[in-house]
Structures are given as C-alpha cells and as structure tokens.
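Structure first, then comments.
Of the protein chains in this complex, one is absent; all others appear in place.
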Amino acid sequence: MSSAEQRASELGIAIPDYADPPYGERYGSMRAFHRVGDLVFLSGMTPENRAGERFHTGRVGVEIGVDEARAAARMTAANVLGMIRYALGSLDAVKSLASSTYYVRTGPGFDDVHLVGEGALELFVEVFGRDAGRAPNVGVGVATLSHAHCFELQLILEAHPRA
Amino acid sequence: MSSAEQRASELGIAIPDYADPPYGERYGSMRAFHRVGDLVFLSGMTPENRAGERFHTGRVGVEIGVDEARAAARMTAANVLGMIRYALGSLDAVKSLASSTYYVRTGPGFDDVHLVGEGALELFVEVFGRDAGRAPNVGVGVATLSHAHCFELQLILEAHPRA
Partner (left out) sequence: MSSAEQRASELGIAIPDYADPPYGERYGSMRAFHRVGDLVFLSGMTPENRAGERFHTGRVGVEIGVDEARAAARMTAANVLGMIRYALGSLDAVKSLASSTYYVRTGPGFDDVHLVGEGALELFVEVFGRDAGRAPNVGVGVATLSHAHCFELQLILEAHPRA
C-alpha cells in the first residue's frame, strides 16, 4: 500500500508550501495550527493561493455555480494538505482525520452545500485512503466568509504519536 | 441512580439503530465518528430517519414554526443517541458531553435559535442527567444546511476510559 505522500505525488496535486514564507505571519492574531497530544487543530483554510489570490469568490447559486464552488473546495483541500505538511512535516504523519467542519457561502435558493463540500472531502479520501481520509463532518451554508471566500474548511486531525 | 440506558428506555425515546445498515456507508467521503483517547467526535446529525425521510425541512420563521423546529431538534438529539450507541456500544459508555455546536436554518426576522436548540439539549439532560448531559455550546442561525434540513448538531463527547 502506498503512503499518503506517494498518492499525493501520483495524483499530481498542487500542494502549496506554507513554510516559506511562514503561513499566517502577516496576520498578527492567528496561528496556522496547534497540537495537543496527538490532536492537531488547523486554522480554517480557503481557496486562496500563496500570492493571496482568491478563487471563485461570491455566493454559490448567485455569482458562482456549483462546479466552480466544488473546484474551490478541492483547491481548499489541497491547501489543507500543505498546512498538514507545515504542521507535521509530512502527510504520512497523519493517523486519521478526526473532525471536519466546512462552510459554503450560499445565495438564496441554494441548499446543496454537500455537493460543494464533497469536492474537498473526496480529495482527502484519495490521499489518505478510505479509513484515515474520512472524517465526521458538518457542512453549513452561511451568509459570508472572510474576504468573501465561497468556501472554508476547519480540520482537526489525529497525528501518529511522536517518535 | 439509574443509568443513561435505563432512562432512555423509561422515556420511551425512539432511538435509531445505525449499525444495520452501517451509518454513512452511502456517503463515500464521511465517517460516523472518530475516537482519539477518550474524546469522541461525532458527525453532524440531522432530523432524518433511517429511511432517509427528512422532517420539517425549511427555514424557521418562514416555512416552519418554532414548535416544528424544536421537535426536529429533539428528533436530532435522539439520532445522536443512536450514533453514540453505534460509536461506543452503549449510552452508559458516556462520561460527559464535552462540546455541542448546533445550527438552525433561519429566515429573516427569526433570532430565537436558542429556543430551537433547547429541544435537543433538554433530551441530553433527561438521558445523561444534569452533570454529564450538559455541554458547553454554541447555537448559530444559518442560511442553509445540507439537504435543506432545518437543524444540525455536532457533538464532541468524553467517553469512559476503555477497560
């Protein structure tokens, strides 16, 4: 069985490097992650590249469609992978996802938030496999998100115990 | 003092069996629960029965009223009990609720999300008692939820240590 790092490489996922420059340093009041025992809390990730460009901002069902929002969700999941590397050094340090909460910015009449969120969750299963890559989750349709992002995902994961 | 299982039985709560068929298997990318040490993360539960029927979909204050939403919240809490049994084998394996976040789908002008959420939280107190059955909690009024549900509850609990 291949490792999560091998699978991410085979899938050709574009995973950002959050170590250089260190993620979050331009925000004085937030931190990228925090580990307590084997639990690791990650900061909410969005569909934004390291240059600060935001993809598909807007409300799903109004300014953007489901396909665009789903692509933004998948990009967000790739960003989460980058954050995991930054937090733990390697995707292979993940024992399992523990909890996932995602937010979709929705306009009136759009209720299929799960269709958007699956764009992110599927990437986790592709990389970590069916057991470790699935998390208990909640998807919520909200009025707005910071910087008008259409999607944000907040992950808690279980790391392998430190050697 | 009676046990949580005894109280649930005395109250005559209809608790679904999520073991048969196993919950969540039709969703390829989510998991019912995850345990790390004594912490157990449950997937968000909704007012939906095992046949997939949804109760009182819609926005509180528009398509449905407070009483219907409150009933949906109580049904959701009963579903959470079923999920706890599925995760831990018995309600008596719960040491305490640890954290509860609930979401109410609201229409314009409705702000009493706590009146809805109490429908769920009260059931936990009835079953687990005043100490173990209360959790730190947040209630949020949101634009929408997956499948247009009117209520969703995300629970973290503390289990008794494994024997």
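Labels A and B are assigned to the chains in the order they are written; within every chain, residues are numbered from 1.
Everything that follows uses one rule, which is that contacts are C-beta pairs under 8 Å (C-beta built on N, C-alpha and C of every residue); 3 or more make two chains touch, one makes a residue touch a chain.
Computed from a predicted model, the values in this text were never measured in an experiment.
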The one of A:43, A:76, A:96 or A:137 in touch with the missing chain is A:43
Among B:45, B:97 or B:153, contact with the omitted chain is made only by B:97
Missing-chain contacts on subunit B, rising order, are 37-39, 96-99, 101, 106, 110-114, 117-118, 121-122, 124-125, 130, 133-143, 156, 158
Contact residues on subunit A toward the hidden chain run 28-34, 36-37, 39, 41-44, 101, 103, 140, 142-148, 152, 154, 156
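Convention: only the chains that are shown with their structure count from here on.
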Whole-Å distance, C-alpha centre of subunit A to that of subunit B, is 25
